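Every protein chain but one is kept in place in this view of the complex.
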Amino acid sequence: MNHSRFNWQPVISAAVVVVVAFLVLLPLVFLVEESLNTGDPMAFPPQQFGIANYIAMFDEDINVLVNTVVIALMATAMAIVIGFSLAWILTRTNVRGRELLERLMELPYYMTPLVGALAWSVIAGPKSGFVNQLWHAWGGKGDIVDVYSYFGIAWIMALFEGTVAFVMISASMKSMDPALEESARVMGASKLRTMLTVTLPLVMPGVLGATLFVFAEMLGSFAAALVIGIPARIYVITTAIWDSTLSYPPDYGRASAMGLSLFVVMFGMLSFYRWRINKGSYATITGKAFRPRPMDMGRLAWLLVGVCLLYIAVAVVLPLGALIFTSLQKFATVILSQSAFTLDNYRTALGLGPIRLALRNSLMLGFGVATVGVILMALLVWIIYRSRIRGAGAIEYLVMFPQAVPRLVFGLALLWAWLNIPIPIYGTLWLLALAYLTVMLPLGVRTLAGVVLQIDKSLEECARVCGAGWLYQMTTVTLPLLRPGILAAWLLIFMACVRELGTSVFLMGPNAKVIAPSIVAAFASSGTELTAAMALIQTGTVVLALVILFRLTRGVTKEMT
Amino acid sequence: MRLFALTCALALAAVSAQAQDAKLCDKPRQMEGFKTCADVEKAEAEGAFVLYSTDPEAGQAKLVGAFMKAFPKIKANYFRLQAGALYAKLLSERQAKSYLVDVIQISDMGMILDFQRKNGFVRYISPEMAAFKPEYKSKPEGYWTWGSVIMGGIAYNKKNTPEAEAPKKWEDLLDPKWADAINVKVSNSGLQHGIWYMLKPLLGDDYFKKFAAQKPRAFDSYVQQYGRLTDGQDKVIMGAQYSGAVEFQAKGAPIGFVFPELGLPAVSETYGIVAEGPHPNAGKLFMDWFLSPVGQKALAEALALHSPRDDVPPPAGAVPLSKMKLLIPADWDAFEKDRPSFAKEWDRLVGARR
Partner (left out) sequence: MTTRIEVADLVVRYGEQTAVNGVSFSVGRGEHVTLLGPSGCGKTTTLRSIAGLEQPTGGSISIDGQAMFDAGARKNVPAEQRGVSMVFQSYAVWPHMTVFDNVAYGLRVRKQSGPEIRAAVERALDLVQMRALADRPASKLSGGQQQRVALARAIAFSPTVVLFDEPLSNLDAKLRAEMRVELRELQRRLDITSVYVTHDQEEALAISDRVIVMNVGVIEQIGTPEQIYNSPRNRFVADFVGSANILKGRVMGAGTFAAEGGTVLKFTAPHAPTGQETEVAVRTAYIDLVGREGDNQLTGHVRQRMFHGDFVQYIVECACGRLIVRRPPTNLLEEGAPVMLSFSASHTVLLQS
């Protein structure tokens, strides 16, 4: 018996690389070309080239650029402070119920920034926001909070898109030997002094990495800027791109130039981060996981639990509560004293055929993309980290590329690319599937890489020595060993697809509606009460889908831990 | 050379196809409340129908819902964006050879004329078009027809602003007491363009410069505008779409609507069948149904919009067209040419650009 005389490895490797290059690079080539188009914006290929779009960007849209940077900086600062405090409390102290709290910390991620922005516009809008109404009822004059401000936008971004800071910083805290802190304590340093002189400097590389990642994310953030920024007359690059693409005459040149400028900044920062980390001047935290030995906080523990609960209140309980309340209102009046309850909004939302369709499409896309994606990504991970082919490092860069491109810009690039590639998949779910697959590459590959690197190479080599061909070895040894990682990646991709907004917003069509952009559309034309009902239906469906998945795969998830 | 010959042949075929469609069919079929030249069986066999429109989603859902009630075998779908965005999307799709839509409604005549020039419309003379005045139809008729007339005035919240203090004239909106409390539509809106286009010559170039100092906020649809008025976040809507006021008043919102003496700028919501649509027969059938009193009443019920037809009553609770002083652009070509500069200026006015 001979399993494959033919050597499949180079063929499959080459095919995968070609597909990835096509998915990742081609749209950007189109985008660069369009940003240099100074003639008719709809003409393809462009008839006149020049840098007029870039000059115009600095000339006419300098306020947009400034807004973008200011808001991103504010949001990053908030996200890092919140993420660091929560990570420290939950990994380094012995407050009660840490596991439950940690689960709860993930909830804002499931809620999506769109839902968060909607909710906070209801909570802290001027005049009619709940907080201000309570303030007025209490006899206060004027408004005490106004979410329609730079701070408001940054606040929502930090709460709902800053979760990554918490995750990254806790990871670096978890990988720190607790004895490093304990020895300071035994030497006589107080808890605060220990944190400032030992914990903080040691997790600094992790914090720096998180800062750069979050800043990059904030630059490309879209949802809060759309829901809160436009009414506040505060435009950022993403909303300006959205605006100039979806208007007549469309200004693809302006949009492309802005998108590329954002891309250049993000790419620069991620490169800086990699360079800094690789230089390893002070990276000394080992990858080894330590048994956590949290510090006893005594009575202070209650205060710390309070901090966690406060975060959960502003990021989960308040927003959900506000949305539920609003969704039960008869119409946009959210004046508390005039509330009139009704279930009509849920009836209408569920009655809107397209919304049901959008939700179904999103779940379907999530399922399909996650399934196809993990196979492709597992192959990629193997090629990059195990195959020892030349240029594996370049492939890694290629795969991680979409990370540096803001979602919205990638959507724009794809729109432009597929308007001009003579394969008619524009306006269909196929294009959305391709887009999702591409933007999910970094997420999936990163997750899977962690698992692949843990598999002892000899397990694979053993299969080869035993006479298995490459294909046989992959299917009988490598992939089964990867199973827990594959499942984790699958769930992440599924979630990310269902909540995808930035890319989908340009690629959705009447026959290819997906849920997040549909909610944006509803927000534009259906009133807050109906939008709130839709957002809640989306959140509920996603949570339900995840619960079912977790149930079905419980055996395998246990293996993972 | 061969390519050239082929193109000519195709062009000839297209022309002859148009010529055939150019006159009303011989025997329009009488349906329930309307006449049609469409092949109803084929339309039902197509089984689906797609409408692109600028009207708010909930209203559109009701409208296509009424159509589906009449023709349960046809699954009607819709897609909503503001006029400029919708037209940009439509053109993008056609460039990508994705033909997804059967009938479009755009509230900006400039875009309608542009699309007609691009041969985007199929010519189909509905038996119902006879009831529309010539100025409400394409020349020659059959490419596009006004489905409704929309007009913009001033709206305020009666609970927060007593009637005596409410603005009466367009000029009143420049009063500093409305600073930071006015909302308008985005530059993508056709009605907003109409308001700009008609009021600027009447009120002077200065008017909008001063208006910009009031720092108005721009929204995508009247639902958001009236919503913010109702909950007190804004005090006044400049260029408030009348149908929105009617709709919100019917729901019990304390909306006051002012008809300024100078007049209400008005534009049309124009409908046409799109060339290469995926369901051509269903498109024709929809057009016949929609332009008939049945469809027009459904529109009034769904979106409180005024029909251009004289034989259709105004929406419940609304002032009839005949009682309003409307300011309708006379030269649509000039209107169309004005759009790019309007878009830029309006973006500046609402803070979207410097």
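Just so it is clear, A and B label the chains in written order, and each chain counts residues from 1 on its own.
Just so we're on the same page, a contact is a pair of C-beta atoms (placed from the backbone, for glycine too) under 8 Å apart; a residue touches a chain by one contact, two chains touch by 3 or more.
Computed from a predicted model, the values in this text were never measured in an experiment.
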For this session: Tell me the shown chains the invisible chain touches, ordered by label.
Result: A
Exercise. Among A:A43, A:M187 or A:V264, which one is in touch with the chain left out?
Worked result: A:M187
Seminar exercise, completed: Full-complex touch with the removed chain, picking from A:P10, A:G140 or A:P201, is A:P201
Problem set entry | Interface with the unshown chain - residue positions in subunit A | 177, 179-180, 182-191, 193, 197-198, 201-202, 204, 282, 284-285, 293, 296, 298
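We take it that only the chains that are shown with their structure count from here on.
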Seminar exercise, completed: Expressed in whole Å, how far the mean CA point of subunit A lies from that of subunit B is 37
Exercise. Along subunit B, where are the residues that touch subunit A in the complex?
Worked result: 50, 52, 55-58, 61, 77-85, 87-89, 91-93, 95-98, 100-101, 108, 111, 187-188, 215, 217-221, 223-224, 226-228, 230-233, 248, 251-253, 339-340, 343, 347, 350-354
Exercise. What part of subunit A is in contact with subunit B in the complex they form?
Worked result: 42, 44, 60-64, 125-128, 230-235, 240, 243, 245-250, 330-335, 348, 351-354, 415, 418-420, 422, 424, 426-428, 509-511, 521-528, 530
